[in-house]
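Note sheet for the following structure.
The complex appears here minus one protein chain, its other protein chains still in place.
Moving on to chain A:
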Amino acid sequence: MDIRVFLLLLLVLVSSVEHGFSLYEDQVGLMDWHQRYIGKVKHAVFHTQKTGRKRVVVSTEENVVASLDLRHGEIFWRHVLGTNDAVDAVDIALGKYVITLSSEGSILRAWNLPDGQMVWESFLQGSNPSKSLLSVPINLKVDKDNVILVFSKGFLHAVSSIDGDVLWDKDFSAESIEVQQILQPPESYVIYAVGFVGSSQFDVYQINAKSGELLKHKSAAFPDGFYGEVLLVSSDMLVSLDATRSNLVTISFRKEEISFSKTHISYLVGESLGIPVILPSKLSGILAVKFNTLLVFIRVKSEGKLEVVDKIANAAAVSDALSFSEGQQAFALVEHVDGKILLTVKLSHDWNSDFLKESIAMDHQWGLVQKVFINTYIRTDRSHGFRVLIVMEDHSLLLLQQGEIVWSREEGLASIIDVTTSELPVEKKGVSVAKVEQNLFEWLKGHVLKLKGTLMLASPEDIAVIQDMRLKSSEKSKMTRDHNGFRKLLIVLTRAGKLYALHTGDGRVIWSLLLPSLRKSGSCKHPTGLSVYQWQVPHHHAMDENPSVLVAGRCGPHWDAPGVLSFVDTYTGKELNALGLTHSVAQVIPLPFTDSTEQHLHLLIDSDQCAHLYPRTSEAIGHALRSNCIGVVDEYCFNSSDLWSIVFPSESEKIIATATRKLNEVVHTQAKVIADQDVMFKYISKNLLFVATIAPKASGEFGKPTPEESWLVVYLIDTVTGRILHRMTHHGSQGPVHAVLSENWVVYHYFNLRAHRYEMSVIEIYDLSRAENKDVWKLLVGKHNLTSPISLYSRPEAMTKSQSYFFTQSVKALAVTSTAKGITSKQLLIGTIGDQVLALDKRYLDPRRSVNPTQAEKEEGIIPLSDSLPIIPQSYVTHALKVEGLRGIVTLPTKLESTTLVFAHGVDLFLTRIAPSRTYDSLTEDFSYALLLLTIVALIAAIFVTWVLSEKKELQEKWR
């Protein structure tokens, strides 16, 4: 009964509060943190003129264009382009515009360098897919207008750098030439477009830079054929490989006749070293050829003669050549030597002298160097110094200058694949006295300040101090478990195969590990990380062990590639064990069993549909029943057989989305009390699957299908028996579908073509087989089977209710809050198209909503029906911030029942704490304990005083 009273009180409390979440301005940053990233850098252009701030403009694999401060590595400005708007090239024009070519060369944009405002944007026409090339000549002018040359989609465009107008274009799509390079020698107004026709013909087009007229067309056949791309070595020389990949071909193309010169590689190098790859670094007169691990530098002399300059064994990356003072050209070369990196800056014309040689110690968790960008600066003694920007294997970005790491950015966190959590260690007893005393003084000081704040006596400086104190509270970033369970470790796996542990209090990286098993090696050519699972969660009898996580990966892009498993201790960040598997990993199923050391049992399904049980201990095998694999001697491998299958007709339905309940979700009760004390029993099953299919015709782009030929069909399927519990068709609707399944309901989002609006629907499913249990007396004496285990083969009868609403925004991700006991009401977390996270009460998505709810229904908290879902500005959990490139939202229950941690990740990371029904089980953050203490002290004092007074008075009475 007391629970009932409590729940009723809760209900009243909730219904009296319209929005569970909203924030005051001074609460920003108290329980949330936000980190901004850019992703793995693809291109970098330095802008280090004497005046103004030194910066580097980068474009990344996350389709970000950003300007970074060279001193500290902070982001000046940043633009996240759409997911299919990949940046092909980046450059700076006129010293004030950043030019980006994106979307396979079809969009050219100019951004203002100081503040990142877009200046102009032009769409370039073209139909043939081709290489996208961007060239910003320094002094090519057409009518006093600096010209940008763009080759994309079979067209050569000359674009004005002032306003983005296309001045002229030349169509190459009819010529069947694959243009490889565009070059414009500075001294002339001739543009050379060079490329291959077929595999064995080389063509050169000369084009007037002012008008786009074709001046000359030369062609020469090379009977051996070409392989791969050409590299421009000098202004009149190109180098390529022949079709057999055993000869280097130099092409001299600016003379009257195109001449080829062929040099056998093994003759040049002296021995056969394997398959050569020409690195795309432009080194002016030198080319770098990579054989497995060996890097060979070859100088191109006149007449196409080649000469080996140097062979370097541990070279990691080479930058482009950079010209500085009087035509001198320098480039950077990075080698790995004894765990350190060796940076060498060499001059192109003088190989033997090293202009600069620095050895830099580096955290080996960053991995190998993958890219180098070089920049020069003038030292105080007027000599030239060099700084380099390097991109590491784990995607992090570092600036090196004078033998030191000036700054580093952990850009791996911009591409998170999977997230799991780990508890922090329990706090140890015994704190030193000095610490306590110091803390006591601090504590007192803090509370006096807070008291001043509460009594409105604080000056603006005091308020600033109080705010600062609140933000930097050491309480939230401690490395121990807290009472409320707010402090945890977020274990995130990134695309680079690196595992990070982030502290939920302030988002700092506790440890990071570049997983050795997910690095390129002989046996594993293209490793990719797939997912992270909780492997060992210490509980009562394994408390002294550290928790660990399981990282599953695979050695190749295809899903039948062999898998790799890695086990990582979450306290120390050390890899405990790694397994290279003989089978593939198509699916990982965590089982609800643990062994005596609290290791969770996992079933790995391979591409041949065999199940493999991990951990491989005899204890684990005790849970197994099925027969072993045929033909494989492995007692941890099991056969599988088809239990059921549902065949969707391929001509009318195509699966586009599925949703299941989260494994760790806790449901408090199986009954739902509706108006007039009636009960409905929820159909709560972990074996429930939501499947959405659409018409194959409607799977294309927006606007293509007509409403008549597109439909969306949703299914609720019992995954044990394969029974379809519910099927519903939305005519005239199409994807993309985002869905979330929790307790006994599923909410999904799709596009309604007839209404031209997005819609959200809810399906709630109720169990009718238990509906008979309504006799109070039977319940009183416990004569019911509501808590006895059930089998889904008993085919419990189910009933569904559903309703649809319009929703004005398109959605990137959908999640639901989860709490420790599942008592607190739920909120949907919607990742909107604007990269924000919106919290929407589940009460708005209640199929029992009606236009005129009865009094009893109103008391129950049912909101009158409206055709669209409200978007309340205060309920954005990300408040003023954006999680750029939002990909996923993860909710983590805390020990405090009312509260959920919400982690949103994309290019940015954001974590906050929300309470869907307010924090009914704890005092708020700004509660003044000092005031409470003061009141108690005052009251006790008052009691003493009055007691003494009454004693005195009584004595006097007696003497009278």
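Keep in mind that, in the parts below, a residue touches a chain if its C-beta (ideal position, glycine included) is under 8 Å from a C-beta of that chain, and two chains touch if they have at least 3 such contacts; residues count from 1.
Methods note: contacts and distances are computed from a predicted model.
One chain of this complex is left out of the view, and of "Mitochondrial ribosomal protein L37", "Adaptor-related protein complex 5 beta subunit", "ER membrane protein complex subunit 4" or "Metaxin 2", the protein name its UniProt record gives is "ER membrane protein complex subunit 4". Checked against the full complex, the candidates A:Met456, A:Leu780 or A:Val851 give a single residue touching the omitted chain, namely A:Leu780.
Only one of A:Ile207, A:Leu493, A:Ile605 or A:Ala813 touches the chain withheld from this view, namely A:Ile605. Which of A:His72, A:His756 or A:Lys958 touches the hidden chain is settled by the complete complex: it is A:Lys958. The omitted chain makes contact with just one of the residues A:Met118, A:Met479 or A:Val679: A:Val679.
Check A:Ile790, A:Ile871 or A:Leu931 against the missing chain and you find that the one touching it is A:Ile790. What chain A contributes to its contact with the hidden chain is residues 1, 3-5, 7-9, 12, 530-531, 552, 559, 585-592, 603, 605, 607, 655, 658, 660, 663, 667-671, 673, 677-679, 681-682, 684-687, 719-720, 773-776, 779-780, 784, 786-793, 859, 958.
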